[in-house]
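Just one protein chain is left out here, and the rest sit where they should.
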Amino acid sequence: MRHFLSTADWTRNELQGLLDRASAFKSGTVSRSLEGKSVALVFFNPSLRTRTSFDIGTQRLGGHAIVLDAKGATWPMEFGEGAVMDGDKEEHVREAARVLSSYVDLIAIRCFPEFKDWQSEREDPLIEAFAKHATVPVINMETIVHPCQELAHMLALQERMGPIADKTYLLTWVPHPKPLNTAVANSSLLIASKFGANVRILVPDEAYRLDERYMSAAERFTAEGGGSVSLMTDVEAAYDGADVVYAKSWGALPFYGNWGDEAPLRAKGADFMITPEKMALTNNATVSHCLPMRRNVKIADAVVDSPAFMGIEEAANRLPVQMAVMEALAGQAGGAE
Amino acid sequence: MRHFLSTADWTRNELQGLLDRASAFKSGTVSRSLEGKSVALVFFNPSLRTRTSFDIGTQRLGGHAIVLDAKGATWPMEFGEGAVMDGDKEEHVREAARVLSSYVDLIAIRCFPEFKDWQSEREDPLIEAFAKHATVPVINMETIVHPCQELAHMLALQERMGPIADKTYLLTWVPHPKPLNTAVANSSLLIASKFGANVRILVPDEAYRLDERYMSAAERFTAEGGGSVSLMTDVEAAYDGADVVYAKSWGALPFYGNWGDEAPLRAKGADFMITPEKMALTNNATVSHCLPMRRNVKIADAVVDSPAFMGIEEAANRLPVQMAVMEALAGQAGGAE
Partner (left out) sequence: MRHFLSTADWTRNELQGLLDRASAFKSGTVSRSLEGKSVALVFFNPSLRTRTSFDIGTQRLGGHAIVLDAKGATWPMEFGEGAVMDGDKEEHVREAARVLSSYVDLIAIRCFPEFKDWQSEREDPLIEAFAKHATVPVINMETIVHPCQELAHMLALQERMGPIADKTYLLTWVPHPKPLNTAVANSSLLIASKFGANVRILVPDEAYRLDERYMSAAERFTAEGGGSVSLMTDVEAAYDGADVVYAKSWGALPFYGNWGDEAPLRAKGADFMITPEKMALTNNATVSHCLPMRRNVKIADAVVDSPAFMGIEEAANRLPVQMAVMEALAGQAGGAE
């Protein structure tokens, strides 16, 4: 049985198939592939677009979504094997995953990292435990990657410019008051390299290099399918001739959970906000950001409110791409294994 | 494209049309006017009746409602134009409104004032920003007015006594442990004057006068359509011969956000609870209150539990009037403009 935990587990052709199906949904294709089926949407973190688009997408496919707020409205969860549960965790994923599997046909999970220990959190332990113990397919609604966002982003790019193979794709770190999860940055790198772009990662300092799991995956994808990956700290060189600019802020992994010491490095990126001046260096680039987005901190209003900004289309695409993912997973021969 | 932000934007005839449609729903008329459509219910504040009645109303019209708890379950929102978003606000209404518009066909919003600065809050900035940036109709589920409650109230009154034109309608301030939002008081004034009643506003002190926006609107409505508006502080005179008594507590606007200094004025209304003795002065009046309602603080049990009390009927009417509003907005020619 197949899950949708990371696009890294799916081939470019498979992913393109999902994108093509999403396009068909946008063109009016109707599917009732979740008729009589249910989907549990389990949120350990806030959501606006994800909750709304998964719920409506399920409904459009004939199914029924249940939203579970895992912080507050349900029980704190343990995922460690053999854990002696005498702390604050009331329920083990082994039970939660099996019981939810008995009620629903798909389980979608949002669980951001906790900023405590990257060595364990980089293994994405909660969603991996769900996928191990569930007897129905599991969908990642953002953990340390955000694969549904990747598909929505790639679909919007293809709608704007066709295939992105050999295009120059700039993933730029941008300022933010707080250190953030690397999920969307990891995802930007994965999907752009998977589809053969020349990826530039612009950071204030090499300490902002993404986790080796994603860096090496991207190098493997481009080695196999075309494109390239490079880490840059020179702003002008990075923007020069870019076809796509994707903005994201994240915390430097060497300071993970110990963010006070990261402040001086963070200060080196104080001028990294995307401005019309920087955009002028590009090849009339399309610019985007996963929402929510802090205006005039990450991207200046003049860029957000220009035709170059693709963020709204990208967010709107969440609905059809997730319909394609749910349909593909629910349609697996044999259902629960 | 038309929104439903305040009844002040709709004519008496238009509002009567909504009430008549609501009556038809109560008599068994079936409409599938939201078939295949979705409604986002965005709550920045708690709700029992509003959430339940909007969800069920959407369902009865063939549509699907998504409930979004905007405090906690989703992102804090900025609405200021040009804001540098380096504080605690993660998302701008400009994005949220456009993205939600791409997923759903109607957006309904509850957002109470924050009791900080009436000069800005009286402009109802969050829902106005949603209405400006959304590409689908926006419905007010209570901000500084509560227009859905107004319709439910007026429908219940018409069911009890027919047209209220020239009836004596008493809006009385009542005690409450805390200073409250003026929304329902503003709304009571707007709808009673719109339908031609002789409106008496009974307050412990003239400092409880409602905002000039609503006072002058009510004077305009009665000048055009009959009826009158007067502010009173004499309890016996206010109850004398009243046909309707509507109870609400609110904070005096001159002390907005600085409530400590309001206490002495508030004490002047300590005996304003609605009691059988006061009701005996009326013309066998119908009495009501928007729910929730504190018993034996605002209205004595003996009045609430008498046949004069209309609050349950009024609350029950939320369902059909909101169905009428959603149907009217969803049916606009051209949909999103």
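Here the chain labels run A and B in written order, and each chain numbers its own residues starting at 1.
Everything that follows uses one rule, which is that a contact is a pair of C-beta atoms (placed from the backbone, for glycine too) under 8 Å apart; a residue touches a chain by one contact, two chains touch by 3 or more.
Since the model is a prediction, treat every value here as computed from it, not as a measurement.
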{"item": "Contact with the hidden chain (one of A:G82, A:G162, A:G260 or A:P307)", "value": "A:G82"}
{"item": "Per the touch definition above, residue among B:T52, B:S230 or B:N283 touching the missing chain", "value": "B:T52"}
{"item": "Identified contact with the non-displayed chain, of A:E90, A:D234, A:D261 or A:D305", "value": "A:E90"}
{"item": "Selected from A:R2, A:K26 or A:R98 as touching the chain missing from the view", "value": "A:R98"}
{"item": "Selected from A:A40, A:L61, A:I109 or A:V229 as touching the chain missing from the view", "value": "A:A40"}
{"item": "Residue ranges of chain A at the interface with the undisplayed chain", "value": "38, 40, 64, 66, 68, 72-75, 78, 82-87, 89-92, 94-96, 98-100, 102-104"}
{"item": "Residue ranges of chain B at the interface with the undisplayed chain", "value": "43, 46-49, 51-53, 55-56, 59, 69, 72, 177, 291-297, 301, 311-312, 315-316, 319"}
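Criterion: only the chains that are shown with their structure count from here on.
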{"item": "Euclidean distance of C-alpha centroids - chain A vs chain B, Å", "value": "40"}
